[in-house]
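As you look at this complex, bear in mind that one protein chain is not there, while each of the others sits in place.
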Amino acid sequence: MAELTEIGIAEARDLLSKGEVSSVELTTAHSVAMAEAQSLNAMITETPAQAKAMAAASDARRAQADGGEVGALEGIPLAIKDLFCTNDVLTTAGSHILDGFKPPYESTVTDKLWKAGAVMLGKTNMDEFAMGSSNETSYYGPVHNPWRRQGDGGDNRNLVPGGSSGGSATAVAGRFAMAATATDTGGSIRQPASFTGTVGCKPTYGRCSRWGVVAFASSLDQAGPITRSVRDNAIMLGAMAGYDPKDSTSANKAVPDFEAALTGDVRGLKIGVPKEFVLDGMPVEIEALWQQGIGWLKDAGAEIVDISLPHTKYALPAYYIIAPAEASSNLARYDGVRFGLRVDGSDLTEMYENTRAAGFGAEVRRRVLIGTYVLSAGYYDAYYLKAQKVRRLITQDFRDVYEQVDAILTPSAPSAAFAIGEKSDDPISMYLNDVFTVTANLAGLPGISIPAGLSDEGLPLGLQVLAPAFDEETMYRIAGVLEEAAAFTAQPEKWWRSAS
Amino acid sequence: MSVDKATVARIAHLARIGVGEDELEPLAAELSGILNWIEQLNEVDTETVPPMASVHDEALRWRADVINDGGKQADVVANAPDGDNDGDGAFFTVPKVIE
Partner (left out) sequence: MSNLVEGATGRWEVVIGLEVHAQVISQSKLFSGAATAFGAAANSQVSLVDAGMPGMLPVINEVAVEQAVRSGLGLNAKINTYSVFDRKNYFYADLPQGYQISQYLQPIVGEGVITVDLEDGSSRDIGVERLHLEQDAGKSIHDRHPTKTHVDLNRSGVALMEIVSKPDMRSAEEAGAYVRKVRAILRYLGTCDGNMEEGSMRADVNVSVRHPGDELGTRAEIKNVNSIRFMQQAIHYETSRQIDILEDGGSIDQETRLFDSQTGTTRPMRSKEEAHDYRYFPDPDLLPLEFSDEFVDGIRATLPELPDAKKKRYMAELGLSEHDAQVLVSERDIAVFFEEVATGREAKVAANWVQGDFFALLGKAELEVADSPISAAQLGGLIDLITDGTISGKIAKDVLETMFESGQDASVIVEEKGLKQVSDTGAIEGEIDKVIAANADKVAEFRGGKDKVLGWFVGQIMQATKGKANPQMVNQLLREKLKP
């Protein structure tokens, strides 16, 4: 049997059902690996005791079921992004302002996971309030990507894992969580998946409930899974998704059997390749990877169609109006009155200003200020309303294109992982990380990143499959075929273990 | 559009984020940079395009008017950084407000 931390959900499911391994064994193996990986700083809170108790309970359920029905994730140890509120377990959103906050409630998504039998290993580090693409904005410090450049002058610089779900991606890539929950507002699942050689899916807006997930930008936020394989991803999403009457934006649609969509057959599917995603100065290896992906799908019998998404260029600037605008309002509740950090002041206003100055980091402050500005009197029409109009055009681009094609293939990110500190001085160059992912958020569409190759420096690179709204099945079907063709088996050396 | 120090001070106050005098200038430069970049949007003709607030094309769902929440005073105030729990109730507290 392979090391317990090396197997995925699908394999673990088989072993558990055959009784060859227990959830306690699986969970303990991951908790130990997690403890050994502390130098990666992927976790904000580890919950080994709770994990063990949940695993034991799972084993007991399985024993009781005695070959009967168990949950879809029965006994599977997971890491949870610290944006999901977890009952009585510290939930920080990567921010100082949520100091000590223990929600007296459980997010719908995590609740569904526990009901499906899953086990919580702990809460993952992330960019503060999910605002970032490198995990460097966390109050709890940056996460280190398990991957390092090969032949980087031997300096072994630590790289970012991408963000904002950098801790989740790292936990999965570093083999100390079998899978993890994540969220994606502009690319926060797919870009870190691409940077860490994992599979990350942002489903259709409305697929997963947002109830109990700390809000960044409500019209864009979507939860999704980061896993080690496409099949694992389909299994996880199946357990996370579903209608929630507590979320007015949750879609009242049945959840298909995503795993059953992995037929391995893409013959006759039309795959669009958007010309606007060819960027000036895009690294040759990204372009090559993309061509490779096109080749794989062609070989598998899909038809490649050149398409145009003319407003792609405007997606990021529109996003950087809409997301901060919503965030500036969503983050108003962090005021030092009812939970989290309070820094006293001589009067109420001063208390607010002191609390929020101390509680928010630079990037959050920047975005709250931008968001406040674009909504303020005299600027609303020029910025916010304009961005909403452009959002409609972007959405319409996709609707038009999906008249002709079944899905779209693009790179996931414009580069491989970069070094910590490399881009943190220049917000706009950081924002450009999401250039390939953000359109799907604006249009509410599902997208998945799968590891498809290595850069010249030996770092993972991802390809992205986008699909029409609520057609995750086609997305998974294509992703499965690409995964098979790419046969991506590379893994980072576990250098961090020796460091612990 | 470039923002000046006074504008930064005004929006920081609207957002209730304390910003030191020495931070205004660098923030103004940062925000101006971002806003200038955002203004590429002006290239797009949106004359006849209605704004889109949500990707949903459904109407709002309504819930029945039943009492199925509340009665959890302890949970509500459990995380309060400063509170008052005396005989007749549990309150949040803030520095005294004079209207």
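Labels for the chains are A and B, by order of writing; each one numbers its residues from 1.
In this text, a residue touches a chain if its C-beta (ideal position, glycine included) is under 8 Å from a C-beta of that chain, and two chains touch if they have at least 3 such contacts.
Since the structure is predicted, the reported quantities are computational estimates derived from the model, not experimental observations.
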Next item on the list: Decide which residue listed in A:219, A:412, A:441 or A:455 touches the omitted chain of the complex.
Entry: A:219
Next item on the list: Have a look at A:232, A:285 or A:326 and name the one touching the chain we're not showing.
Entry: A:326
Notebook entry, point to check: Which of these touches the unseen chain: A:17, A:248 or A:292?
Noted result: A:248
Check: Of the listed residues A:107, A:164, A:410 or A:433, which contacts the missing chain in the full complex?
Finding: A:107
Next item on the list: Considering the whole complex rather than only what is displayed, give the residues of chain B touching the chain that is not shown.
Entry: 13-14, 16, 53-54, 56, 58-73, 75-77, 84, 88-99
Notebook entry, point to check: For chain A, which residues touch the unseen chain?
Noted result: 84-85, 91, 93, 98, 101, 103-105, 107, 210-215, 217-219, 245-249, 325-326, 328-329, 331-333, 335, 337-339, 348-349, 352, 372, 375-377, 380, 384
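Here, only the chains that are shown with their structure count from here on.
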Check: In the complex formed with chain B, which residues of chain A make contact?
Finding: 100-105, 205-206, 219, 245, 248-249, 251-252, 311, 313-314, 317-318, 320-321, 328, 332, 335-342, 344-354, 356-357, 360, 365-366, 368-370, 372-373, 376, 383, 385-393, 395, 427-428, 442-444, 469
Item checked: Complex contacts: residues of chain B adjacent to chain A -> 3, 7-8, 11-19, 27, 30-31, 33-35, 37-44, 46, 49-56, 58, 60-61, 63, 72, 75-82, 92, 94-97
